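One structure is given below, encoded as structure tokens.
Moving on, here comes chain A:
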Amino acid sequence: MYPILLPILFPILAGLCLLVYRKDLERKLLTGITGSCLVITGALVISVLALAKKSLILFYLTETLPIYFQIDEISVIFSVLTVVVFVCAGFFAFAYMKHEQKEKRYYGFYLIAFGVLNGLCFAGNLITFYLFFELLTLSSFPLVLHTGTREAIMAGLKYLFYSLCGAYASLYGIYFLYRHCDTLTFTAGGILQASPASPDGRFLLLVAFLMILGFGVKAGMFPMHAWLPTAHPAAPAPASAALSAVIVKAGVLALIRVIYYIFGADFLRGSWVQTAWLTLALVTVFMGSMLAYREPVLKKRLAYSTVSQLSYILFGLAVMDQDAFMGGLLHVLAHGFIKGTLFLIAGAIIFTTGKTRVDELHGIGKEMPLTMWCYTIVSLGLIGIPPTGGFVSKWYLAIGGLAGDIGIFRYIGPAVLLISALLTAGYLLPLTIRGFFPGADYDYNALQKREPARLMTIPILFMTILSVLIGLFPNIITDYLTKFVSSLL
Partner candidate 1 sequence: MDFVCNFPFFSILISLFSGTICSILPEKAAKAVNRIVIAAVGVMSGILLLYLLGTGESFVYWMGHFPAPWGNEIRAGVLEAGMALFFCIIMYLSMAGGAHKLFDEVEESKHNLYYILINLLLSSLLALVYTNDMFTAYVFVEINTISACGLIMIRQVGRTIEAAVRYMIMSLLGSGLFLFGLCIMYDLTGHLLMSNIKESVALLIQNGEYQIPLIVSVTLMCIGLCIKSALFPFHAWLPDAYGYSTVSSAAILSSLVSKGYIFLLIKIIYRVIGFDIFNSTRIIDVLFVFGLMGMIFGSLSAIKENDIRRMIAYSSVAQIGYIYMGFGMGTQAGMVASVFHILSHAATKSLLFIAAIGLTEVSGGSRKFIDLTGAGYRNKWAGVAFTAGSLSMVGVPLFSGFISKLLFAQAAVQVEGKMLATLIVLGISTVLNAIYFMKTVIRIYATTGDTSYPCITFKDMKVHAIVLIFFILLNIILGVNSQPIVNMIEQGLAMFA
Partner candidate 2 sequence: MIICIILLPIIAGILVPLLPFHKRCHKEIFLEGAVILNSILVWYLLLHHSESTFLLAHFTGDLNISFRVDGMSMVFAGLVSGLWPFATLYAFEYMTKEKHENSFFLFYTMTYGVTLGIAFAANLLTMYFFYELLTLVTVPLVMHTLTREAVLASRKYLYYSLGGAAFAFIGLIMVIVYGNTTDFILGGVLDLAKIGDRTNVLLLIYVMAFMGFGVKAAVCPFNSWLPQAGVAPTPVTALLHAVAVVKSGAFAIIRLTYYSFGTEFLRGTWAQTTVMIVVMFTIVYGCSRAVKETHIKRRLAYSTISNLSYILFGAVIMTPLGLTGAITHLVFHAVMKISSFFCAGAIMHQTDKRYVHELNGLGYRMPCVFGIFTISALALMGVPGLAGFISKWNLAQAAVDSQNPLAYGGIACLLISALLTAIYMLSIVVRAFFPGKDFDDSSLQDAHDPNWKMLLPLFVFTVFIILFGIHSQSIVNFFYDVAAGVY
């Protein structure tokens, strides 16, 4: 039939069934079902990427608006990331969610979000993309407010409304793009006919800026980043991992699609929009790091870090240079794995110790050595120390930034990235240091080995290894992408 639909529809339907089924399931059965669904979906995605036909027009929404799917390199990158993070975080959740109510609901929405993300990756035109973008918001906000505390519910709603706000701002742009393009199908290099100098073009620049802002909400770009630090700590840890590693990347994906596949980089290059975008991205990079540095609560600190790191990617996109773009894509993967791991680790710490603040975690490295080793490795990755993934992506970003035709930003950009890297070290490493070197007054007698369950450690380990592998063998990815990136720019 339509094999490309399988990885989208299967988890959505499975999730819906879970939600609609009214009786409570035995926990083992529930986790069994969810686990197998996750694995099957993962397998489906991989096989579709490998085997299936690459495009499909499903049906026409209106006369000229098809629901259209198409798989290209970008889809591959993002769906691989999705699969890895979702499967890992899913299994992690089986252990973590023990102490939460209404697990069935969580898994249901989790599966739906998985399917929707696949749809987002495979979307072949802007309307299809927008459809899944909205669905993603709607299916992921229940994950945020899952715990049901007042704080969580408010955070969930905040996330929802920020996201919708962004989505609608982008929709405004879509309305206008539709008029100026013959189709909204994603085409490498853009499909916009108008020139930026014409009156229409000037308006379209405004539209482009609006869409950047709009989709930027999801990617936590300043000034609409405020939902991120609220939503992440409120959500259960595996949900935060998925959120931070993948779902926010939907905003990045959206910007790639809109800027490089609809507007075309040439349309924006050198315009005030690019300048503004660069400024915003850099401001976000710096501000996110600063805020993270000041933040005592671990998960919140990680959330601010996400804000900052996502804007690395956005900076890469905004430079509109091959290397920078490549760096951005690499950072999507690297940050995805790293931040996923970090949040899972934070979850594991909360699960075993119940502590949330960094300053409470003296000697945590002694209690949970394996976990904390992983933490240290990925932290180094995020800071950008070779040979981890973060180094390679930042390298490309810096190269691209220096080479890009972006005026003064050529110097400011890499500088900000560097400063931010320092700050990253500043906010991530103290935990390692305190964890492993609790100081003289630490009571070693009270020390207990509290390594979390296998279901938790294995996903953490797996993702840590992946993040290192990217750093060791980036050529696999860059080779795969080079040709295609040059076609884009």
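Heads up, the rule we're going with is that a residue touches a chain if its C-beta (ideal position, glycine included) is under 8 Å from a C-beta of that chain, and two chains touch if they have at least 3 such contacts; residues count from 1.
How these were chosen: all candidates are chains of the complex that A comes from, given by their letters.
Because the structure is a prediction, the values reported are computed rather than measured.
What touches chain A in this complex, out of the candidates 1 or 2, is 2. Taken together, the chain A residues at the contact with candidate 2 in this complex read 20, 22, 59-63, 65, 101, 127, 130-131, 134-135, 138, 142, 145, 147-150, 153, 156-157, 160-161, 164-165, 168-169, 171-172, 175-176, 178-179.
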